[in-house]
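Only one structure is covered here, and it is reproduced in the block below.
Heads up, one of the protein chains got dropped from this complex, but the rest are sitting where they should.
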Amino acid sequence: MTEIAKSNFDAIIAGGGLIGLAIGYGLSRRGLSVLLLDAEDTALRAARGNFGLVWVQGKGAYFPPYADWTMRSSELWPKLAEELQETGNPALGLHQKGGLSICLSEAEMQQRYEKLDHLRAHQNGRFQFEMLDRAALKEIMPGIGPKVVGAAYCPHDGHVNPLYLMRALQTGLIRNGGVCLADAAVRKIDKIGSSIRVGTAKGDFECQRIVLAAGLANAELAPMVGLQQSLKPQKGQIVVTEKLDQQMPLPTLLLRQTDEGGLMIGDSHEDVGFETSVRPDIVSGIADRALATLPALADVGVVRSWAALRVMSKDGYPIYDQSQTMPGAFAISCHSGVTLSAAHAFDLAGYIAEAGLGQELDGFSQRRFNV
Amino acid sequence: MGFPKGGSMFKSTMPENGKIVQLHFDGEAITAFDGDNLVAALLRAGKIQFRTAAKNDPRGPYCMMGICFECLVEIDGRPNQQACQIIVRDGMTIHRQSTPDSSSQVSG
Partner (left out) sequence: MANRHFQIVIIGAGPAGMAAALTTTKAGLETLVIDDQKDSGGQVYRNLQANRETLPAYLGKSYYEGAELGQSFADCGAIYWPDCTVWQITDTHEIALVSRGKAELITADYIIIATGAIERPMPVRGWTLPGVMSVGGAQTLLKQAALGADNAVFVGSGPLLYLTVWQYIKAGLAVRAVIDITGAEQWRSAIPFAPLALLQPDMLAMGRKWLRDIRQNTEVIKYVSAVEITGQSQARGVSCTLSSGGKIDIDSNHIFLHQGVVPNVNLTMATGLEHQWDHQAHCWRPVTDVTGKSSDQQIYIAGDGGGIGGAKAAAIAGRLAASAIVARCGKPRFLAQLYYKLRHLHYLTIRPFLDRLYLPSVHFRLAQNDDTIICRCEAVSKADINAALASGASGPNQLKAFCRAGMGRCQGRSCGLVVQEMIASHTGQSMAETGYYRLRPPVKPITLAELASLEGPWPD
């Protein structure tokens, strides 16, 4: 421990979820020395509750910078997956063959179409989608139930195993010389000479850059570096089934099949504070919708369920900020940690390593709320 | 009856009586007693492998109390039934199953 404490890291990352790991990995592959500080095994941990979509459709429909950023990350994903495969970990299971958003009413179809059409308009042809009526959808998913009206298909969508992603990022970070400390949540940050000092239960560490990627805890940490991040928890619940033979050709927004065979089914958007219990009425509703989508799943057993808290900013879009009062301090939060992993590992890590957040990310500052 | 090699097999420790019922296990006719626990009926018939968790990973009943989930079989078309929790019915059709039950992704 004293050895670690003595060295001055190029970057310390506060938070070992998908944001922290992707940025930490990205910095380490550029040759920076990285210390990643993680909280307890049983802390809130939004990343472990993740569904696993690498999703483009709909994102940033009313906020073009987010649409651009999402599309960029989606295009970079194959490169990330290829690099991470070299860590020798279990296959990430990245599939980017498109995705569906199933609609159970004409109203849903209309709403979906309007949103995606708006997105297409400001993306200058970069973003493609197609509304599939029931007949067209049935060709892709023959098992759809009678209540299914159609779906929005987007060729840019995909999915991946988010837990294996975390494992691969962590292995990659360690291989590149990074250090990961568990049970070391950040408690204090201040300047010491030309460095930044970070205090944790496991001691103090020094660095040139501090990246706050602690999810909901960023709200507490940001002021320590002269920033502000107003974040609220939004609860989502997911159930997972026993394994089945592969039968879903594409992931859908609420139902996807993992490479192992289990179905992941979501979800909910609940505004209930810091509360992560699984509610039988909610999971029952999730089951209901899954059976409306694919009635043949009736006898499939649910073996696990969980609730996690999405890290939500006021408008739901990411917050990327760097401190004016403490140069080298950054605060990052978003609730699409999987989709944005590639952009984080490559582009964002590059900005953090070099000059700072570029113009591309200007619109994502917390300042956008001070209007 | 298919006695396993090695000489050990399950047998009754009390006089066998009761109404006979017929089961089918992977197409083979098996005799059981009305009210039998399904695992007991299959073990008595010398069937100890109920499924494969993956290629080269054969499994059979283990705990007999419903907490290990090893004794999963397909009964009358429904998969993943815990045989140790089931009482036999005349005409019950049971199949071994090989649903993708192991994490073939994990590297050594």
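By letter and in written order, the chains are A and B; residue numbering begins at 1 in each of them.
Just so it is clear, a contact is a pair of C-beta atoms (placed from the backbone, for glycine too) under 8 Å apart; a residue touches a chain by one contact, two chains touch by 3 or more.
The structure displayed is predicted, hence computed values, not measured ones.
Set against the missing chain, the residues A:Ala91, A:Leu163 or A:Met326 yield one that touches it, A:Leu163.
Interface note: of A:Leu297, A:Ile319, A:Leu340 or A:Leu361, the residue touching the hidden chain in the full complex is A:Leu297. The omitted chain makes contact with subunit A at the following residues, 38, 40-42, 45, 48, 89-90, 163-164, 166-167, 170-171, 174, 180, 182-183, 239, 241-242, 260, 265, 268, 277-291, 297-306. Touching the omitted chain from subunit B are residues 4-14, 36-37, 39-40, 43-44, 48-50, 53-54, 57-70, 80, 85, 87, 101-103, 106-108.
Simple rule for what comes next: only the chains that are shown with their structure count from here on.
Centroid to centroid, with C-alpha atoms defining each point, subunit A and subunit B lie 43 Å apart. Listing the residues of subunit A that touch subunit B in their complex gives 88-91, 93, 161, 164, 242-245, 259-261, 299, 301. In the complex of the two chains, the subunit B residues touching subunit A come out as 78-80, 99-101, 103-107.
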